[in-house]
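Here is the structure we will look at.
For this depiction, one protein chain was excluded, whereas all remaining protein chains were kept in their positions.
Right after this comes chain A.
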Amino acid sequence: MRERAKGISIDKLGLVDEAVASLAAKRLRSVLTAAGTVLGVGVLITVVGLTSTARAQIDQRFNALSATEVTVSQVADPVTVRSLAFPPAFEQRVQQIDGVEQAGLVWQLPQETSAVSPTQVLGVSGQRDSGVGVMAVSAGALNVARARVREGKLFDPIVDRAEARVALIGSLVADRYGIHHLESSPAITVNGTSFTVIGVMDSVERHSELLNNVLVPAFTARRLWGDPRGSTSPQGWVSVERGAGQVVADQLAHAIDPAAPQRFDVTPPPDPRVLGNAVNADITRLFMLLAAVCLVVGMVGIANTTLVTVLERTGEIGLRRALGARPAHIAFQVLTEATITGLVGGAIGSLLGISVILAASLSADWTAVVPPEAILGGPVLGACAAVLAGVYPSIRAARVQPLEALRVGT
């Protein structure tokens, strides 16, 4: 037998051309076939993208604010109703801990002791005002809050320790009292004592309640009105470096008062990942399931349409076989047709998904985060699904006998 085992090597690109041309010949059908894959991949990319966008957003917020702040409060002590557990050296002690950036003490003064009225301000002079509260803050607390003044200056440790009769107000309070300039040394009366306003704050990055209060130095408040009482429990605010939250929290109570650490209740920053994941996990799973269903529907669509085109083209396939096509050539062409459908569907789905992510991010004023593997993975996923879907139709196509070309058809 002079049978040569090696077959003819044929132009593989020519087979791909045939696949493309066959799809192009039935353009509308090809587009509709790809629709399922478009939907499946589109939903998948959207879910992945939105999830990572939202997670990045949560990370950003928590990193910037909560994740870098530890708060410590005083455990209520039934015996000594009126006492301050925080030592005067609170700030210095806390700052010994590695990872601590700033620390400060804050407490709200009870309403009855803090009748505020602006003095030397025309119009409202002498009137009591219950809408504005008074807070005692140490210089460090203002740093923790990252307060900025529109005019004047913040307290500094010297002012604080000097028990000066000075006050800071937020820009809202300033507007309310008509305090526009500090040159005339405007003053505010708190419970009969006059305080000179040395600064007007226009923003804080944490603890926005500072802007609604008249702030007086902690040492001054203590001298005038004694230790904070009962409901107005003092708080220590500690800002820490990124990632140092838990470590600092663990050491804090002991650092404040080694003799009685049990008197302090430390709140470490929330773990953003745990929080973000908890919020998203269920919904993500649901959408992933939806995407998977869409993808399976897409696969069934491709499998079905490809099978139909194979059955429709029995005569054509028979002719190709008569012209010398091997079963592998036929299978390759059919599989290529399915794969191209999936690839294009996946690519369009990816683009749609990315558009949705961008639009959603834009409208929520977020930074869109699209994982790069999602952009590449979309078309690849579509193609893989299509290859699976194309297996059976291509086997069927490869089985068509050349004799089919003899049948009378088109």
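We take it that a residue touches a chain if its C-beta (ideal position, glycine included) is under 8 Å from a C-beta of that chain, and two chains touch if they have at least 3 such contacts; residues count from 1.
What we mean here is this: contacts and distances are computed from a predicted model.
Engineer: What is the missing chain called in its UniProt entry, if the choices are "2-oxoacid:acceptor oxidoreductase subunit alpha", "Glycolate oxidase", "Glutamate synthase (Nadph), homotetrameric" or "ABC transporter ATP-binding protein"?
Structural biologist: Checked against "2-oxoacid:acceptor oxidoreductase subunit alpha", "Glycolate oxidase", "Glutamate synthase (Nadph), homotetrameric" or "ABC transporter ATP-binding protein": the hidden chain maps to "ABC transporter ATP-binding protein".
Engineer: For a quick check of understanding: of A:206, A:222, A:321 or A:396, which residue touches the chain that isn't displayed?
Structural biologist: A:321
Engineer: Write the list of chain A residues that the hidden chain touches.
Structural biologist: Here the touching residues of chain A are 1-4, 7-11, 13-15, 17-18, 21-22, 25-26, 315-316, 318-326, 329, 401-403, 405-410.
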